[in-house]
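Please find one structure pasted underneath; my questions will follow.
One protein chain omitted, others in place.
On to chain A.
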Amino acid sequence: MSERRRVGISELHVAHAPDTLVTYGLGSCLSITLYDPLIRCGGMAHTLLPAPRPGRGEARPGKFVATAVQGLLAELLALGARRERLQAKLVGGANMFENLLTPNGDLIGERNTETAREILGGLGIALVAEDVGGNYGRTAELVLNSGEVRVKSVRGPSKFLIL
(Lines give C-alpha, C1' and ligand atoms only; values in the text may rest on other atoms or scores of the structure.)
Protein backbone atom coordinates (compact mmCIF):
# COMPACT_ATOMS: atom_id res chain seq x y z
CA MET A 1 0.00 0.00 0.00
CA SER A 2 1.31 3.43 -0.82
CA GLU A 3 1.71 5.92 1.91
CA ARG A 4 1.70 9.70 1.88
CA ARG A 5 4.26 10.90 4.36
CA ARG A 6 4.44 14.44 5.51
CA VAL A 7 7.74 16.25 5.97
CA GLY A 8 7.41 19.01 8.58
CA ILE A 9 9.53 22.10 9.02
CA SER A 10 13.14 21.16 9.91
CA GLU A 11 12.47 17.51 9.10
CA LEU A 12 13.84 15.11 6.52
CA HIS A 13 12.46 11.73 5.49
CA VAL A 14 13.40 9.03 3.02
CA ALA A 15 11.06 6.41 1.52
CA HIS A 16 10.61 3.90 -1.31
CA ALA A 17 8.07 3.68 -4.14
CA PRO A 18 5.05 3.61 -4.06
CA ASP A 19 5.10 6.20 -1.26
CA THR A 20 4.83 9.94 -1.70
CA LEU A 21 6.62 12.55 0.40
CA VAL A 22 4.93 15.92 0.80
CA THR A 23 5.70 19.24 2.44
CA TYR A 24 3.25 22.15 2.73
CA GLY A 25 3.42 25.91 2.55
CA LEU A 26 7.04 26.68 1.67
CA GLY A 27 7.78 30.41 1.63
CA SER A 28 11.43 31.33 2.07
CA CYS A 29 12.03 27.78 3.25
CA LEU A 30 13.56 25.41 0.74
CA SER A 31 12.55 21.84 0.02
CA ILE A 32 15.34 19.62 -1.27
CA THR A 33 14.48 16.28 -2.84
CA LEU A 34 16.88 13.53 -3.91
CA TYR A 35 15.73 10.57 -6.00
CA ASP A 36 17.37 7.41 -7.29
CA PRO A 37 15.33 6.33 -10.36
CA LEU A 38 16.82 2.84 -10.52
CA ILE A 39 15.76 1.65 -7.07
CA ARG A 40 12.95 4.24 -6.86
CA CYS A 41 13.77 5.56 -3.47
CA GLY A 42 14.16 9.16 -2.49
CA GLY A 43 14.11 11.71 0.26
CA MET A 44 12.79 15.15 1.03
CA ALA A 45 13.79 17.89 3.48
CA HIS A 46 12.05 21.14 4.52
CA THR A 47 14.92 23.44 5.48
CA LEU A 48 14.80 26.83 7.22
CA LEU A 49 18.34 28.18 7.00
CA PRO A 50 21.52 27.71 4.95
CA ALA A 51 23.89 26.34 7.59
CA PRO A 52 24.32 26.06 11.35
CA ARG A 53 26.48 28.66 13.04
CA PRO A 54 30.08 27.53 13.22
CA GLY A 55 30.78 25.49 16.32
CA ARG A 56 27.18 24.77 17.10
CA GLY A 57 26.01 21.21 17.36
CA GLU A 58 22.61 20.79 15.76
CA ALA A 59 20.23 18.04 16.63
CA ARG A 60 18.06 18.54 13.54
CA PRO A 61 19.89 18.00 10.26
CA GLY A 62 16.68 18.82 8.37
CA LYS A 63 16.74 22.38 9.63
CA PHE A 64 19.71 23.50 7.52
CA VAL A 65 20.34 23.15 3.80
CA ALA A 66 23.94 22.04 4.37
CA THR A 67 23.17 19.33 6.93
CA ALA A 68 19.95 18.23 5.18
CA VAL A 69 21.73 17.38 1.92
CA GLN A 70 24.31 15.37 3.87
CA GLY A 71 21.60 13.69 5.93
CA LEU A 72 19.48 12.74 2.93
CA LEU A 73 22.53 11.45 1.07
CA ALA A 74 23.65 9.28 3.98
CA GLU A 75 20.19 7.78 4.49
CA LEU A 76 19.69 7.11 0.78
CA LEU A 77 23.11 5.48 0.39
CA ALA A 78 22.18 3.23 3.31
CA LEU A 79 19.05 2.20 1.37
CA GLY A 80 21.16 1.21 -1.62
CA ALA A 81 21.01 4.40 -3.66
CA ARG A 82 24.07 5.49 -5.62
CA ARG A 83 25.30 9.06 -5.57
CA GLU A 84 25.89 9.18 -9.35
CA ARG A 85 22.27 8.20 -9.99
CA LEU A 86 20.73 10.73 -7.63
CA GLN A 87 18.60 13.51 -9.08
CA ALA A 88 18.12 16.60 -6.95
CA LYS A 89 15.24 19.06 -7.23
CA LEU A 90 14.67 22.29 -5.33
CA VAL A 91 11.35 23.97 -4.49
CA GLY A 92 10.69 27.14 -2.49
CA GLY A 93 13.18 29.84 -1.54
CA ALA A 94 10.71 32.66 -2.21
CA ASN A 95 10.75 36.20 -0.87
CA MET A 96 7.23 36.62 0.47
CA PHE A 97 7.28 40.23 1.62
CA GLU A 98 8.44 43.10 -0.53
CA ASN A 99 10.14 45.12 2.18
CA LEU A 100 11.21 42.52 4.67
CA LEU A 101 14.86 41.63 4.91
CA THR A 102 16.76 39.49 7.38
CA PRO A 103 18.86 41.22 10.07
CA ASN A 104 21.84 40.99 7.68
CA GLY A 105 19.82 42.69 4.96
CA ASP A 106 19.80 39.79 2.54
CA LEU A 107 17.08 37.63 1.08
CA ILE A 108 17.02 34.40 3.01
CA GLY A 109 15.13 32.47 0.35
CA GLU A 110 17.81 33.20 -2.25
CA ARG A 111 20.57 32.31 0.17
CA ASN A 112 18.93 28.96 0.91
CA THR A 113 18.73 28.19 -2.80
CA GLU A 114 22.29 29.33 -3.51
CA THR A 115 23.62 27.21 -0.66
CA ALA A 116 21.78 24.14 -1.93
CA ARG A 117 23.19 24.57 -5.46
CA GLU A 118 26.73 24.91 -4.10
CA ILE A 119 26.52 21.92 -1.81
CA LEU A 120 24.94 19.65 -4.42
CA GLY A 121 27.61 20.74 -6.90
CA GLY A 122 30.37 20.07 -4.38
CA LEU A 123 29.03 16.57 -3.75
CA GLY A 124 28.63 15.81 -7.45
CA ILE A 125 24.85 15.35 -7.20
CA ALA A 126 22.97 16.36 -10.35
CA LEU A 127 20.53 19.22 -9.86
CA VAL A 128 17.96 18.36 -12.52
CA ALA A 129 15.12 20.82 -11.85
CA GLU A 130 14.03 23.64 -9.63
CA ASP A 131 11.06 25.91 -9.02
CA VAL A 132 12.41 28.60 -6.74
CA GLY A 133 12.20 32.31 -5.99
CA GLY A 134 9.33 34.65 -6.71
CA ASN A 135 7.06 36.03 -4.02
CA TYR A 136 4.61 33.21 -3.49
CA GLY A 137 4.32 30.03 -1.45
CA ARG A 138 4.50 26.45 -2.65
CA THR A 139 3.60 22.93 -1.62
CA ALA A 140 5.86 20.17 -2.95
CA GLU A 141 5.28 16.43 -3.40
CA LEU A 142 7.85 13.84 -4.37
CA VAL A 143 6.12 10.89 -6.05
CA LEU A 144 8.49 7.97 -5.57
CA ASN A 145 6.85 5.82 -8.24
CA SER A 146 7.98 8.20 -10.95
CA GLY A 147 10.42 10.64 -9.34
CA GLU A 148 8.11 13.51 -10.26
CA VAL A 149 8.01 16.52 -8.01
CA ARG A 150 4.59 18.15 -8.10
CA VAL A 151 4.45 21.80 -7.08
CA LYS A 152 1.23 23.55 -6.07
CA SER A 153 0.76 27.23 -5.38
CA VAL A 154 -2.22 29.51 -4.78
CA ARG A 155 -0.55 32.74 -5.95
CA GLY A 156 2.10 31.68 -8.42
CA PRO A 157 2.03 32.08 -12.22
CA SER A 158 1.04 28.43 -12.55
CA LYS A 159 -1.03 26.73 -9.89
CA PHE A 160 0.35 23.30 -10.70
CA LEU A 161 3.73 22.35 -12.03
CA ILE A 162 5.53 19.04 -12.55
CA LEU A 163 9.32 18.94 -12.19
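We take it that a residue touches a chain if its C-beta (ideal position, glycine included) is under 8 Å from a C-beta of that chain, and two chains touch if they have at least 3 such contacts; residues count from 1.
What we mean here is this: contacts and distances are computed from a predicted model.
A.B. asks: Any idea which of "NADH-quinone oxidoreductase subunit J", "Peptide/nickel transport system permease protein", "Chemotaxis protein CheC" or "Anti-sigma regulatory factor (Ser/Thr protein kinase)" UniProt assigns to the chain that's been left out?
C.D. replies: Answer from the record: the omitted chain is "Chemotaxis protein CheC".
A.B. asks: Of A:12, A:94, A:116 or A:132, which sits in contact with the chain we cannot see?
C.D. replies: Among A:12, A:94, A:116 or A:132, only A:94 touches the chain that is not shown.
A.B. asks: Considering the whole complex rather than only what is displayed, give the residues of chain A touching the chain that is not shown.
C.D. replies: Residues of chain A in touch with the missing chain: 8-11, 24-29, 48-49, 53, 59-60, 63, 94, 96-100, 102-103, 108, 135-139, 153-155.
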